[in-house]
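And then chain A:
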Amino acid sequence: MPGRTIPLKNPDRPYLALGLEGSANKFGAGVIKHLEDGSTSVLSNIRHTYITPPGEGFQPRDTALHHREWALKIINDCLAEAKVSMHDLDCICYTKGPGMGAPLQSVALVARTLSLLFNKPLVGVNHCVGHIEMGREITGAQNPVVLYVSGGNTQVIAYSRQCYRIFGETLDIAIGNCLDRFARVINLSNDPAPGYNIEQEAKKGKRLISLPYATKGMDVSFSGILTSVEAYTFDKRFRADGKPRNPNDEDIITPADLCFSLQETIYAMLVEITERAMAHIGSKEVLIVGGVGSNERLQEMMGIMAQERGGKVFATDERFCIDNGIMIAQAGLLSFRMGFETPLSKSTCTQRFRTDEVHVAWRA
Partner candidate 1 sequence: MESYQLPQFPAHLSCVHAALYTDVSDADLLRKRLITASTAEGVDGERERDALNFSFIEARLVWLFSITSVNHMRTAVYQALLAASQDSLRTKTVHSEIIWALNPTNNISEAMRRYGVSDTTTALIAVRIAGPEVLATSVEGDMDAVIKGTKASFSALPALTDWAAVKKYHKLGNEAAVRDAKNDLEREHAVVDSIVTSSVAMKSVMA
Partner candidate 2 sequence: MASSSLTLISTSTLISQGAEAKVYKAHLTAAPSEPLVLLKHRFHKGYRHPTLDASLTRTRVAGEARALLKCLRSGVNVPGVRMVDAAEGVLGIDWIDGNSVRKLLPGGAGEEDEATSSEDEEPDPVDLLHEYDISVGVLGQLIGQEIAKMHLADVIHGDLTTSNMMLRHPASFKSRHSTLRTELVLIDFGLSYHSSLVEDKAVDLYVLERAFSSTHPDSEPLFASVLKAYELRMGKEWAAIGRRLDDVRLRGRKRSMVG
């Protein structure tokens, strides 16, 4: 921000932080290093995803079990790859929320245990702020409008006075939730991710099916679209195998067409509300974060919009887009360097934790 000095000073020595993330079906750990010259380096970033069979979502209990099973192995691998020991760390950062309760708790427990074992301070991190800070770090975007799109969140965010303000958001389900649930309806694999498989399927789609288009100011809504696209699978023109029944069977709707139409519609809505926020605050930068942010069609559409406005789109690849430990380490270390710690007695987690509740002390 012009006219204001950045409160965060360059460190007097290198700082190291371990980040632990497990708010949904991924367990991730990462080690980040902040250097004296203000630069940052990712020493390691490892993740394991809990994949369910096609047609099934991940349940909190099973997901928490997955995290407990994998936590120690991933953290060990992560430290080994970073070539640091637990004793070298300045702090242990973990996801405080938002997310699914049981998985969050299992990771917080790991973090608390490590904190007590190695006498390291804890830093509870807002998952969304983690995404934003990692995105800014990787892309170098200065003051972008942030589109945060994942399985649990859909928000358009802009920074203002030490707070990430939410300009627009979903009024019902998250975009990733909409994609995941539709993937289940048409029995797409959850490996590597349902959204990824929808994207591949959409590339084969040709026919744009009319779906509701639901923006309201800077907010969006997806549940009606999900209902509508699901209803097409009961349409008499729908061919579940994607193939015409005979050479004259031309007026058909394939799963690929539905994936294509779903993507075109919901991504257009996201780009629209992002553009509205950009116009509102006069920003020319847009940063896409969150798992759905790795979708190439969304990135392409956002790029066209930014170009038409003379601006630029920043996106990260799946290493940083999809939930990971390093982003928790990054955001946690930033606030740790501003003097923030989470005392053991307060090291809880919470399923509901809004992006705009976080005091962004490190920015001007």
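Basis for inclusion: all candidates are chains of the complex that A comes from, given by their letters.
Definition applied: a contact is a pair of C-beta atoms (placed from the backbone, for glycine too) under 8 Å apart; a residue touches a chain by one contact, two chains touch by 3 or more; residues count from 1.
What you see is a predicted model; the values in this text were computed from it and never measured.
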Request  = Counting any copy, say which of 1 or 2 touches chain A in this complex.
outcome  = 2
Note = Note: in the complex, chain A contacts candidate 2 through residues 23-24, 97-100, 104, 127, 152-153, 155, 169, 171, 208, 210, 213, 216-217, 264-265, 268, 271-272, 275-276, 278-280, 282, 300-302, 304-305, 308, 351-355
